[in-house]
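Just dropping this structure here.
The complex is shown incomplete by one protein chain, all other protein chains being positioned as in the whole.
Per-chain numbering from 1; labels A, B and C assigned in written order.
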Amino acid sequence: MERLVIPAEGIGQLSPAWRKCVGTGRMALALRADYRESLKLVQHDIGFEHIRGHGLFSHAMGILRDSEGVQRCGFTYLDEVIDSYLDLGIKPFLELGFMPHALASGEQTLFWWKANVTPPKDHGEWAALVSATVKHLISRYGLDEVRDWPIEVWNEPNLDAFWAGADMAAYFKLYATSVQAIKEVDAELQVGGPAVAPRAGEWYEKFAAFVTDQGLPCDFFSAHAYSSKPIQPFPFGVYQGFYPSEDLLEQFAIPGQVLAGTPLEHIPVHITEYNTSYDPLNPIHDTAYNAAYLAPVVANGGDLVDSFSYWTFCDVFEEQDVPTSIFHGGFGLMTIHQLRKPTYHLYAFMARMGSQILARGEDHLVTRHDDGRVTILAWQPVGDPDAVRFGELPASHQVGFEVPLPGAKAAAFIRRSVGEEAGNAWAAWRELGRPMAPSRRTMDLLREASAPAVTHGSLAIEHGQVNLDLTLGRHEVTLVEVLPVTPDHHEGLDDSRLLGHEPR
Amino acid sequence: MERLVIPAEGIGQLSPAWRKCVGTGRMALALRADYRESLKLVQHDIGFEHIRGHGLFSHAMGILRDSEGVQRCGFTYLDEVIDSYLDLGIKPFLELGFMPHALASGEQTLFWWKANVTPPKDHGEWAALVSATVKHLISRYGLDEVRDWPIEVWNEPNLDAFWAGADMAAYFKLYATSVQAIKEVDAELQVGGPAVAPRAGEWYEKFAAFVTDQGLPCDFFSAHAYSSKPIQPFPFGVYQGFYPSEDLLEQFAIPGQVLAGTPLEHIPVHITEYNTSYDPLNPIHDTAYNAAYLAPVVANGGDLVDSFSYWTFCDVFEEQDVPTSIFHGGFGLMTIHQLRKPTYHLYAFMARMGSQILARGEDHLVTRHDDGRVTILAWQPVGDPDAVRFGELPASHQVGFEVPLPGAKAAAFIRRSVGEEAGNAWAAWRELGRPMAPSRRTMDLLREASAPAVTHGSLAIEHGQVNLDLTLGRHEVTLVEVLPVTPDHHEGLDDSRLLGHEPR
Amino acid sequence: MERLVIPAEGIGQLSPAWRKCVGTGRMALALRADYRESLKLVQHDIGFEHIRGHGLFSHAMGILRDSEGVQRCGFTYLDEVIDSYLDLGIKPFLELGFMPHALASGEQTLFWWKANVTPPKDHGEWAALVSATVKHLISRYGLDEVRDWPIEVWNEPNLDAFWAGADMAAYFKLYATSVQAIKEVDAELQVGGPAVAPRAGEWYEKFAAFVTDQGLPCDFFSAHAYSSKPIQPFPFGVYQGFYPSEDLLEQFAIPGQVLAGTPLEHIPVHITEYNTSYDPLNPIHDTAYNAAYLAPVVANGGDLVDSFSYWTFCDVFEEQDVPTSIFHGGFGLMTIHQLRKPTYHLYAFMARMGSQILARGEDHLVTRHDDGRVTILAWQPVGDPDAVRFGELPASHQVGFEVPLPGAKAAAFIRRSVGEEAGNAWAAWRELGRPMAPSRRTMDLLREASAPAVTHGSLAIEHGQVNLDLTLGRHEVTLVEVLPVTPDHHEGLDDSRLLGHEPR
Partner (left out) sequence: MERLVIPAEGIGQLSPAWRKCVGTGRMALALRADYRESLKLVQHDIGFEHIRGHGLFSHAMGILRDSEGVQRCGFTYLDEVIDSYLDLGIKPFLELGFMPHALASGEQTLFWWKANVTPPKDHGEWAALVSATVKHLISRYGLDEVRDWPIEVWNEPNLDAFWAGADMAAYFKLYATSVQAIKEVDAELQVGGPAVAPRAGEWYEKFAAFVTDQGLPCDFFSAHAYSSKPIQPFPFGVYQGFYPSEDLLEQFAIPGQVLAGTPLEHIPVHITEYNTSYDPLNPIHDTAYNAAYLAPVVANGGDLVDSFSYWTFCDVFEEQDVPTSIFHGGFGLMTIHQLRKPTYHLYAFMARMGSQILARGEDHLVTRHDDGRVTILAWQPVGDPDAVRFGELPASHQVGFEVPLPGAKAAAFIRRSVGEEAGNAWAAWRELGRPMAPSRRTMDLLREASAPAVTHGSLAIEHGQVNLDLTLGRHEVTLVEVLPVTPDHHEGLDDSRLLGHEPR
């Protein structure tokens, strides 16, 4: 096997953009026990910095309340949600929306939970709501803390489903009202938009021009990226075709291209949602294919943007429905009750990568830690999804490395893998008959099946380096740690004598 | 002081009816973290046997689902809720309702969460839903377990708000459909009704006659009891007048009176909801008055019924609204985030009573444990609420006992008290300016203020008994444990020498 | 491959003897946090019924105390230990010993912690100590509970190191004193002996004759079994040769053979200690070899005795020393800080076996559960340890089964394996340079390496059975669950469409 020679010197720092933010189901779900268990696990294994979801001003959060002609802002649930976020070491990335019934100018709603998606009937009342909310947050959490929470105005206003009529002028007015209300509270709070869905056409340029022309603050630019094609519905699910992985990276690149040369050139760009499919009932999300497909995106996205936020961290999620089956194609990195999906492990592997990039390629990312460890993320490239039917990619993929370990006398590796064979509870679930409501015993089996396979061994050092030949299975994503070893001295120890035989 | 002479022999067993069941906000709330923390605490300190609330078939539980023309029952959330109940040592008392949108014959809804309260448009579909649900529960939890869960048909059908038109014939039809569907699954499952609200008029007799005439099974009779008068609304709250405590006991007694002499004479009677006020925004629920008022009800209710279920165990509750303030008059034994209210302590005190009743009166209940301890629950009688304005009852109430401790050589007591001075976070909250959204630090102070006052001391034994003179404060409820003491021998110990002085 | 045909009908019940008891380091270690964490894990994954160790009356337990001429029994630590046992769902198997300094007739001690191994200087004082201890236990835990705790008199009196001079007459006197003291407290407490070390010669017969002749109660007969040969010391460790596995089963059989035909014929026989090596610094305990060697013992021991107690459940253990290295050859099923060894997994696999035995052989045990699952424990037979040097057994072992699944339409399996490749933290530790005091990061790697490998898949059913061909690696022990599967119906689901391709 031909092996890639890894250089001893780094070629750059690994950007933290991949873990800067993660998506979540609507905010009120953060009150739930399962959600918190899931977030706790994610934070332990991955450690995202911010979390972003819809529904701050939804009915279920109970912020704007009326009684006997008196209006109040109630922050009972908001405080509980944000307390729980901070306790788990993650900060909110606030999204202003959707419209409280009391402020709505129309009846159009979205989702199972009936989010109102019409403009405010009175922009002053909207500004007052935004202002009261931000002031309350500052009073409870402190100004320094809240300044670290980006605030995004609305979600996907370029889609009629999310913003009545996809009315650009109305969105610009909402943006202006919102940013002014917030900056009046404190000029250093970070506000941005336009949070557009993919294929947004002229929204990029026009939003940039609008804020520039109006002299409005804009602290970051945000957009979404999905690589799926039209939906093919079936009962309780959809299928979709997909563009190749590169399509996502191309979408990431657009805002930077648009803003280049404008006054907004240097503001951060946040991809505040991305995934393969934008549908929460697409089984692709449950597969190892999803992880292998996204591996080059996660490995390279940080070159293009300041964050790209996987939509979403767990299947505690309600948009179209309450899930009827443990696996149902949810967006989550894990199912309800914490069966970790392959893409979860892709992220957990990323969390073990070193700070310094040694090499990158179409099927690998190689980094080094300060302590000398070299960590290799490798995957089977999936190519063009249209070209090969699911399950018909080659059964294996080879990749080899010559890894420098300067100064080491001995070495070992530990490898963790997910693919069709391991770390794939969905595959086990299929074998077990796809039970919609598994018993606790079956959940335990699936939990076992969700763990990555672990292998380990010694590596010979020659000329200051080790050779590492990896065979990956179909859809496999693997993490290999190569560790310099310094043996301890155990005088007299001789494994060949373990059964009482004479020393050789 | 004149003292009540407590007899050495018991006059009966303390009925477990007081802890047989407790009420809860709608079932979907059981998915929430705070709800579970609250229930865990309640189960540790009180230990209810069953839990009953609305909303089994609500939208938020996601049981009846449709997609692309296919209908499914999904039990994802139901399983999670019931798993959590059983894990916490409490069993469901199921209430069939309200109507899934897909089955509803009308549009009438109730509550902030829009419970549909119309009859099924097709009773066969309703029967199918009930049957599928019961079968699923049996498959997951086992038949023996589910037979121990009473199943109640609907809630308060005698009120138009809860059952369109308060249509008695329609309710009887629903009952017949439901009981038949369930008994077809298993004849030993326990089904009952009619779950009527107070002042139900002829519903009692007519329901009894209906099931008797139709030869329908009826395994228990259920009704509700509240002692409040019409509401006097103010923003985010209501006030109400109250009938005296005895009114609740009289309401408890009605079903037994009605059923006497009928074929249903010996079936259990369950008061499946009771409280002072039926309004979840009445501040009375937060007060020590509520505890003192209910003390004789809790102490005596078990003589009249097989259970009476406090509505509800915690303020994680949503009917009219999401609470805007930590104290807002919620039904709960505790607030959100577990500030225990005085009525919580009344129940926790009951949980420490012995199995054998020694004496009972208008301001006390005296019991003995198998180990010889005597436990006394005492309270200030509140009399007729109309007669004395809140806060103007006498500042103290005296009660004294001669407690038999046969065979004991020494004795001690430990007393726990709640009232205006102690175990009353609401009182402390008023002093702190009634903050709607208290900081964590303030919550800690309120938590300290929510603990009962504890005092203790030695008691002299004379003629095999001890004298116990208790002074109760305004609205006080107190629990006194009188303990026989057997001193250990510590040779040479002499507290008078603690500072090095010579023995006396 | 030739496959073993598994019968559909069971050939007997699997005896619970294998989990009836487990060994532990001296009792005072049960005060330690790591010990409790370890026991908690063992109880979760395996679930032993009793736990037996030395040191009840050791200095460190502080039971017999003197001060200023006054003697007291202090039960501070004993209560804490036994509380913790019961909290973790395990009951004590009490061993009376060793001798408190204040009662000892000589100076001879054993172990790093200086256990005095001489007879009491006054048997009345010994009887008083035993009696006071038993009475205290009954007062704290209740008579019913304590009657379920076997009480064994002393440990290995046939060895001079454990009982001065291995004096048989002195032991018989101690036994007589002890059993009389205990039976005076309560006649139904269970007392036994003689707890002899292997190769005990005439002790079996003479003890049986003694209790019979003297008319002394003897509720069980106990002995130990180890299969190791003389030690070959090296710094901080020993090597030993071993007799084949069968030797242990032969040792188990001896008490039954000796008691046959005597009045003690029907009393329970407890092997109150067993393992390969009796030395706590023999690295064999850390290996997969140990698990493969013991697999047939664990699978078959229950035919011969009522219990056989693995010595010991964890490496929190101090006899010769405080361990200087994380892996040091300790007896434990796991290391300190809970790295599970291969023998741990052997036991955890046993805990997943069904109640009904379908087949047994030299490399397998096949059982069925009530729910129809078939569980197969298989292992590589290790043969005569003298014959093959460590690490030189064949690299693989084949075994195949035809497994009946009457009535099943589909099937799946899940397999868990430990051996040289997986579930073997010791192997990974060697690769990492055998660090004596691993960093927390290295401990995390070792923890990952300690998990069994998990594989799973579908199985085709033909003629009501499935074929299962297993290839085991060197020293492998594997557990295969064969599960009947009933598929749920997901209308429209078609994995071949996952990438949006047309249905085939």
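As a working rule, a contact is a pair of C-beta atoms (placed from the backbone, for glycine too) under 8 Å apart; a residue touches a chain by one contact, two chains touch by 3 or more.
Here the structure is a predicted model, which means the values were calculated and not measured.
**Q** Which candidate, B:13, B:139 or B:458, sits in contact with the chain we can't see?
**A** Selected residue, touching the omitted chain: B:458.
**Q** Which of these touches the unseen chain: C:84, C:105 or C:180?
**A** Only one listed residue reaches the unshown chain, and that is C:84.
**Q** In the full complex, which of C:33, C:187, C:260 or C:460 touches the chain missing from this view?
**A** C:33
**Q** Where does subunit C touch the missing chain, residue by residue?
**A** Listed in rising order, the touching residues are 31-36, 59-62, 65, 67-70, 72-77, 79-80, 83-84, 112, 136, 140, 233-237, 321-326, 336-337, 436-437, 439-440.
**Q** Tell me where the left-out chain touches subunit A, residue by residue.
**A** Residues in contact with the chain left out: 68, 70, 491-492.
**Q** If the missing chain were put back, which residues of subunit B would it touch?
**A** Interface with the chain not displayed, on the subunit B side: 229, 232, 234-237, 239-242, 283-284, 287, 289, 325, 385-386, 388-391, 410, 412, 414, 416, 421-422, 427-428, 430-436, 445, 448-449, 451, 453-458, 481, 483, 485-488, 490-501.
We adopt the following convention: only the chains that are shown with their structure count from here on.
**Q** What is the size of the turn, to the nearest 5°, that moves the C-alpha atoms of subunit B onto the matching ones in subunit C?
**A** A turn of 180 degrees brings the C-alpha atoms of subunit B onto subunit C.
**Q** Counting C-beta pairs in contact, which two chains come out on top?
**A** After tallying contacts for each pair, the winner is A-C.
**Q** As a quick test, compute the distance in whole Å between the mean CA positions of subunit A and subunit C.
**A** 46
**Q** Report the inter-chain centroid distance for subunit B and subunit C in whole angstrom, where each centroid is the mean of the CA atoms.
**A** That pair's centroid distance is 48 Å.
**Q** Listing for subunit A: what residues touch at least two other chains?
**A** In subunit A, the residues touching two or more other chains are 234-237, 325, 436.
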